[in-house]
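Here the complex is missing one protein chain, while the rest keep their positions.
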Amino acid sequence: MEKVDLIEQALNLTSFGMGFVFLFLTLLVFVTKLMSIIIRKIKITGHVEEQETQHNNNKSLYDELDEETKFVIEQAIKMHRGA
Amino acid sequence: MEKVDLIEQALNLTSFGMGFVFLFLTLLVFVTKLMSIIIRKIKITGHVEEQETQHNNNKSLYDELDEETKFVIEQAIKMHRGA
Amino acid sequence: MEKVDLIEQALNLTSFGMGFVFLFLTLLVFVTKLMSIIIRKIKITGHVEEQETQHNNNKSLYDELDEETKFVIEQAIKMHRGA
Amino acid sequence: MEQLNTLWVNTGLYQISPGQALMLLVGMLLLYLAIVKNFEPLLLLPIGFGAILANIPGAGIAEGNGILHIFYVVGIESGAFPLIIFMGVGALTDFGPLLANPKTLLLGAAAQFGIFATLLGAIGLTAVGVFDFSLTDAAAIGIIGGADGPTSIYVASKLAPDLLGAIAVASYSYMALVPLIQPPIMRALTTEKERQIEMVQLREVSAREKIIFPIMLLVLVALLLPDAAPLLGMFAFGNLMKESGVVDRLSDTTQNALINIVTIFLGLAVGSKLMADKFLQIDTLGILLLGMVAFAIGTACGLIMAKIMNIFSKHKINPLIGSAGVSAVPMAARVSNKVGLESNPHNFLLMHAMGPNVAGVIGSAIAAGIMIQFLG
Amino acid sequence: MEQLNTLWVNTGLYQISPGQALMLLVGMLLLYLAIVKNFEPLLLLPIGFGAILANIPGAGIAEGNGILHIFYVVGIESGAFPLIIFMGVGALTDFGPLLANPKTLLLGAAAQFGIFATLLGAIGLTAVGVFDFSLTDAAAIGIIGGADGPTSIYVASKLAPDLLGAIAVASYSYMALVPLIQPPIMRALTTEKERQIEMVQLREVSAREKIIFPIMLLVLVALLLPDAAPLLGMFAFGNLMKESGVVDRLSDTTQNALINIVTIFLGLAVGSKLMADKFLQIDTLGILLLGMVAFAIGTACGLIMAKIMNIFSKHKINPLIGSAGVSAVPMAARVSNKVGLESNPHNFLLMHAMGPNVAGVIGSAIAAGIMIQFLG
Partner (left out) sequence: MEQLNTLWVNTGLYQISPGQALMLLVGMLLLYLAIVKNFEPLLLLPIGFGAILANIPGAGIAEGNGILHIFYVVGIESGAFPLIIFMGVGALTDFGPLLANPKTLLLGAAAQFGIFATLLGAIGLTAVGVFDFSLTDAAAIGIIGGADGPTSIYVASKLAPDLLGAIAVASYSYMALVPLIQPPIMRALTTEKERQIEMVQLREVSAREKIIFPIMLLVLVALLLPDAAPLLGMFAFGNLMKESGVVDRLSDTTQNALINIVTIFLGLAVGSKLMADKFLQIDTLGILLLGMVAFAIGTACGLIMAKIMNIFSKHKINPLIGSAGVSAVPMAARVSNKVGLESNPHNFLLMHAMGPNVAGVIGSAIAAGIMIQFLG
């Protein structure tokens, strides 16, 4: 009785388990494909737009900072290392 | 009543807090300046003395050890790596 | 009385301790020498045998894998980095 | 069928609450800010990811024996992580510019008024009934104005652990926003002529001065404000390891492997405090608003202090370096430099601004010590 | 004389049990496999050494306040070590090949049948009275077939801590034996013509896809199987640190110092579970046998799945990459490549096999989540 129960539970777990593994990974296949398609679409349509905003967005502020201060930092460090 | 008390406590904390921050950092300004002055004085007067003691003090014992054994260690390591 | 006991214990610990330290390290001397002798013997007698088995043993399977796939991995990585 | 049902009632889809769904989006917003907008990614990426993990319905990762809760208890409740980070920050800090011009310490003092103004604001808004903050809550919120992540986390873990998630997020977010928040205030409070002031070249600082400074700082803290000693002690220790030059291997590891490892787990642990039921409260909105105000006031006070000092001193200070007193090292100093260059393209303020910048770290730790002493 | 006697009765020679003597030899066998045979030395060397330390008679290193027992409680009982290792594995994983060919995820799914077949086998052998495994034991043993060390250790620590030593040893040993176990099965189940199939070149994968994938994976796990979230969450976190490109210093430390440190202590702690009285049982033999079977079945199912997919798809898959679905990254993928080269010397399957290879990691973690949900 108990053994039969144990075997039944194991079979249940196996069928649900393998079923779920396949369900999950199949879903992941579709979601991944969808994601790749969307990203590649955005990339093409968004290409021009991206270039335009590149000089107005937030990141460029940092970039600007970077470029401008890079030279200063290097010089300052040089000066300071000498100290 | 309670609210008034709370505000009073906050005002107290603010006045003592800002006061202490300024007290501490002002003190730090003076102590730092003093430290710098002392160190620069010691540096000038202690310059000759330092050079004289350089060969008698403890550190030089290590230096001596270093110089003498540096060559040996290198050789030994070379020999040993070959092994 | 108690002090005498304490001293006796300390003397006991010393004699057993130093005895054991010497026993252990002497044993280690002999075991180490034995180990070195055995290894050097194996090395000489096992030299030819080793060369023969080199292409049949497990490690060589890995080596083979390594050699064969090394080129592919490098190429693949190059290709992939480009991506 | 029964097992299919078990499977279904255990899914996140079945169990998810609207709050958790919202927090998953908040977590992703933090990841977006970190990865795309480059906002303090070293902290906001782990915090954002931790927030997502903490709000997975039914997983319990941030509760009980969940791994993020373990990280929180071991690392933050004990105080260890923020203190180790502070040691690492110390090992990365160069006090040279500060030692060359010690009076810039006062700029770092003035900028701490942002902390106390925010405390007053929080209590004021509680008094008029908008929020409901206790004095300890208000103090922990105020420290956001110190613009030091580890100090904020340390104080919040002592005084207001329930608010820790919101405080840490506000702290790091606003540190990242320094290049947006500060420039308008800086331009508004200074004249073109002031912004053009050129400062005298900083003198060379000897290795001895750099070695003695952290010890001296520690002694002063020990004698005057022991409650700031854990924070400033670990900070000074890190700096001494670096400057002493005799334990380079320890200093290198502190600046790299150690601070990186602790940063990862600190971030995840902070993220675990962004669980929906704790974070989605009106208080959080208050913290975000007050934190922003704290930054603005701190920036303004630093600038004003520089102008006041110029009245009494013959060596004029460019007031733009005053805003760097809020710390947010090294971003605030770089902002000072950038705004300065706009007015005078040959005026490099970066090294001058590093003085008040690191002074701000000390100032905030002192303010933190005061809070802990009076309320802890 | 009394003290000489004390010394003698405290020696290992006096106290040693036959089981301990045998386990010392087992520990040395593991060291031999690691050092001479090069079997997963990063884990088997610390595990082997830990096993020796754990079986030193009278030292109690793996009990009570012994250092290995402390490592075990702190690192494995808490779940921290396997999860941190999984984070490191994530930071070392490249999902590129998988993203270029997502349907290879199904190969990673099929190979998990090794896990469940072994579960059934363990229960079947218990039913006929050969062994005496509970359902939780059987589940933990089955996960060996997932060919992922940290997943095996994590599940065993939750479901069957008494069997953890044997399960970890079996898991890493068979991962090392992949080049011996898989090729005969691969040759038996495929035709020469199938083995010669050349696959189309993988497309380029953009950085954005690589950044979004771990987040997407985490969200899917969060919504469908929260019990797999700790494992796959840390895995995705490690991968996001690497792919985001904004926290390179954290990613580098995770891939090096952090994963190395944790590997050392994980190995020693696992070794502490190889104490004679727990390990020297008939169950251990069962675990070793069943683990081997799990690998073989997983390999076969991966191959068969590839052949089934070829019936429905116009882009043919070389079935040899199916065996890589058991994971054992990157050894199984290299075996696919090697066996492929035997039939077609111009057919490099390595990158194609990396897809199912990392899919197998995800698949095993999902299977682990199912086990924990139903039995944990």
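So that you can tell them apart, the chains are marked A, B, C, D and E in the order they are listed, and the count of residues begins at 1 in each.
Keep this in mind: a residue touches a chain if its C-beta (ideal position, glycine included) is under 8 Å from a C-beta of that chain, and two chains touch if they have at least 3 such contacts.
In this text, all values refer to a predicted model and were calculated from it rather than measured experimentally.
Student: Can you list the shown chains that the omitted chain is in contact with?
Tutor: So, spelled out: the chain left out of view touches B, C, D, E.
Student: Considering the complete complex, identify which of D:97, D:114 or D:233 is in touch with the unshown chain.
Tutor: D:233
Student: Sort through D:202, D:218, D:280 or D:296 and give me the one touching the missing partner chain.
Tutor: Considering all chains, including the one not shown, the answer is D:218.
Student: On chain E, where is the contact patch with the chain that was removed from view?
Tutor: Touching the chain left out of view, chain E contributes residues 3, 6-7, 10-13, 15-16, 24, 28, 31, 34-35, 38, 41-42, 45-46, 49, 52-53, 56-59, 61, 65-67, 70, 256-257, 260-261, 263-264, 268.
Student: Across the whole complex, list the residues on chain D that are touched by the chain not included here.
Tutor: Answer for chain D: residues 78-80, 83, 211, 215, 218-219, 221-227, 229-230, 233-234, 237, 240-241, 244, 246-247, 249-250, 252-254, 256-258, 373-374 touch the chain left out.
Student: To test your reading of the contact rule: which positions on chain B touch the chain that is missing from view?
Tutor: Residue positions of chain B that touch the missing chain: 12, 16, 20, 58-59, 61-62, 64-65, 68-69, 72-73, 75-76, 79-80, 82-83.
Heads up, the rule we're going with is that only the chains that are shown with their structure count from here on.
Student: If we look at chain A and chain B, which chains touch each of them?
Tutor: D
Student: A-D versus A-E: which has more C-beta pairs touching?
Tutor: A-E
Student: Identify which chain pair among B-D, A-E or A-D reproduces the interface of C-E, meaning that over half of its contact pairs, matched by residue number, are the same.
Tutor: A-D
Student: From the C-alpha centres, identify the chain that is farthest from chain B.
Tutor: With centres defined by C-alpha atoms, farthest from chain B sits E.
Student: Distance between chain A and chain C based on Cα centroids, please, to the nearest Å.
Tutor: Centres of chain A and chain C (C-alpha means) sit 45 Å apart.
Student: Roughly how far is chain B from chain D, going centre to centre by Cα mean, in whole Å?
Tutor: 25
Student: Pull out every residue in chain B that's touching 2 or more other chains.
Tutor: In chain B, no residue touches at least two other chains, as defined above.
Student: Mark out which residues of chain E touch at least two other chains, giving numbers and ranges.
Tutor: 205, 224-225, 374
Student: On the basis of the stated criterion, which chains touch which? Give every pair.
Tutor: Here the touching pairs of chains are A-D, A-E, B-D, C-E, D-E.
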